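Could you have a look at this structure, given as structure tokens, before my questions?
What you see is the complex with one protein chain gone and the rest in place.
What follows is subunit A.
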Amino acid sequence: MSGITDEKTVSITVEFSGGLELLFDNERKLSLALPSRDENGATSNIAYLVRYLCETTMKDPRKDLFVLDGTVRPGILVLINDADWELEGEDQYELQANDNILFVSTLHGG
């Protein structure tokens, strides 16, 4: 039941909704084996996940619609296992196996 396939990665689920999926090839749900350590050897957190998504997953060139000034663009909500990320330490939250991270945009029309 452990989501850890090996010590080098942490298995998580990333979801996009509210129109944000349009920036990710219309992919609403991704299973990721994220490196468990970031560039500096620290435990991977949300900030690293966001960088990772920008660099490896996101093919749309409009990165600024997802990330602005080094953090998730204001107006995009981040839910960590269904909880507001502000309750979990925002981008400093350290990822654990089987975490579900949802990015939902409030910026899209409707």
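As a convention for this text, contacts are C-beta pairs under 8 Å (C-beta built on N, C-alpha and C of every residue); 3 or more make two chains touch, one makes a residue touch a chain; residues count from 1.
The rule is simple: contacts and distances are computed from a predicted model.
**Student:** Quick one: find the hidden chain's UniProt protein name among "N-acetyltransferase", "Cytoplasmic tRNA 2-thiolation protein 1", "mRNA m(6)A methyltransferase" or "Geranylgeranyl transferas-like protein type i beta subunit".
**Tutor:** The record names the chain that does not appear here as "Cytoplasmic tRNA 2-thiolation protein 1".
**Student:** Using the touch definition from the top, which of A:S11, A:S44 or A:S105 touches the missing chain?
**Tutor:** A:S105
**Student:** To test your reading of the contact rule: which positions on subunit A touch the chain that is missing from view?
**Tutor:** Residues touching the hidden chain, for subunit A, are 17-19, 22, 62, 64-65, 73-75, 77, 79, 82-84, 86-89, 93, 102, 104-110.
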